[in-house]
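For this view, one protein chain was removed and the others were kept in their places.
== subunit A ==
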Amino acid sequence: MLLSLPALHLQTSEHHPLFELPHGRLGPWCSPTGSPAPLSCDTGCGEGSWILVYRLLVPTQVSLLSMEEDIDTRKINNSFLRDHSYATEADIISTVEFNHTGELLATGDKGGRVVIFQREQESKNQVHRRGEYNVYSTFQSHEPEFDYLKSLEIEEKINKIRWLPQQNAAYFLLSTNDKTVKLWKVSERDKRPEGYNLKDEEGRLRDPSTITTLRVPVLRPMDLMVEATPRRVFANAHTYHINSISVNSDYETYMSADDLRINLWNFEITNQSFNIVDIKPANMEELTEVITAAEFHPHHCNTFVYSSSKGTIRLCDMRASALCDRHTKFFEEPEDPSNRSFFSEIISSISDVKFSHSGRYIMTRDYLTVKVWDLNMENRPIETYQVHDYLRSKLCSLYENDCIFDKFECVWNGSDSVIMTGSYNNFFRMFDRNTKRDVTLEASRENSKPRAILKPRKVCVGGKRRKDEISVDSLDFSKKILHTAWHPSENIIAVAATNNLYIFQDKVN
């Protein structure tokens, strides 16, 4: 069913291929404002100059129009389950992830949609022209559900997307909301069979008695169609909210983690999973700690880590026991007595944990810092980077407005030499581990002309504010960059700022 309506009108993929886009053309609801930068690029140092190559704005006006137009499509989108404006909320990007080659970039949003971008092939005529990313596929991954027993609405917001490595022509990814993980297959179709004997061209059945000759159906080319189909649904295994999924290096299993438990799945089996971590206390009133993130080791399929709300990381080996409640390694930095406050625990809560590509290090993000740990040293991190230490004196206000509970993610670049994480005011930060230099950049509509070089930003802490600096009190805490992604081998980054997606490349002189 060919739809020319914005993505909000998509039906669930269970019934139809959702969206047919001529390949390479952009979907009707996005309007990039940058033309691709004519560059050639090798992997350079992360904090060289960065330019904007692509910006996806999801205009709320279009969404509102759609909402008024058609009652049926409203029902399809289950908007009757929401009591607030769904136009803005549904478009908030909640996860961003490159696939293993960097050819595809997936985003998930609060409305349960997944949008996949594909990098254009580099043209032979312009060898120095880097491919830009175009919309490749869009589908509704999760719908809002209602748990009748508990009388709860289950949000359709996509918490995480993880790609599987490509093994054939199709692409596979896992997407999850609070309760259910789904495996999606994204495949292309560019031929269709014609010349059936029992069906006519419109698909109507023919009366067999009218058939006098037989012919062999032939495959004829058609406009490229990209279909997304749900291949597996892994449901009913989590009582609490899923915060992480991670594909194992054996490509046969993956894990899903919620606040108190981690389950191990086999991709082929949807009605069972193994519980490998369970930190639920016998008496819930004794609960003091929850799981905040989890990830498999990139090479060792028996090893994984999970982080907690108390700022600890546990490394577990599945060979040691079936239930990995006892960790193999325990990473925790002793509290700095000079920085103690009522909020010490909250700001130590780890919001993201990521293995380096090499598998030697893990990186953790807590409220104010990013830390790099060597797997062989448990008592303290080997590197600590201050993301926005100027907020330390504002913790009380940030506690009041709940910003202190924001969960920022962090990413490695392809060579593990640079790490990146988001902040407020649409700022994001990069730290070069080798040169120890860092940079603050901004992803915002006003400051990003196409192909313009991003200007480093600076926050003024006290004293005299220089011309281009911004003072701490002027920061906009509603503009937070929680989700970022780094291309696996090149210096291309994707930054999600609320409902806008920015793609930046580095500029090589």
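Here is the rule we go by: a contact is a pair of C-beta atoms (placed from the backbone, for glycine too) under 8 Å apart; a residue touches a chain by one contact, two chains touch by 3 or more; residues count from 1.
Heads up, the rule we're going with is that contacts and distances are computed from a predicted model.
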Protein name, per the UniProt record, of whichever chain is missing from view ("Glutathione S-transferase", "Proteasome subunit beta", "Probable ribosome biogenesis protein RLP24" or "SERTA domain-containing protein 1 isoform X2"): "SERTA domain-containing protein 1 isoform X2"
Touching the absent chain when the full complex is considered, from A:Leu198, A:Met222 or A:Leu323: A:Leu323
Full-complex contact with the absent chain, from A:Glu285, A:Asp336 or A:Asp473: A:Glu285
Per the touch definition above, residue among A:Thr101, A:Thr239 or A:Ser358 touching the missing chain: A:Thr239
Contacts of subunit A with the absent chain, listed as residue ranges: 83-84, 89, 148-153, 155, 236-241, 259-261, 263, 271-275, 278, 283-290, 292, 309, 320-323, 325-326, 342-346, 349, 396, 399-402, 405
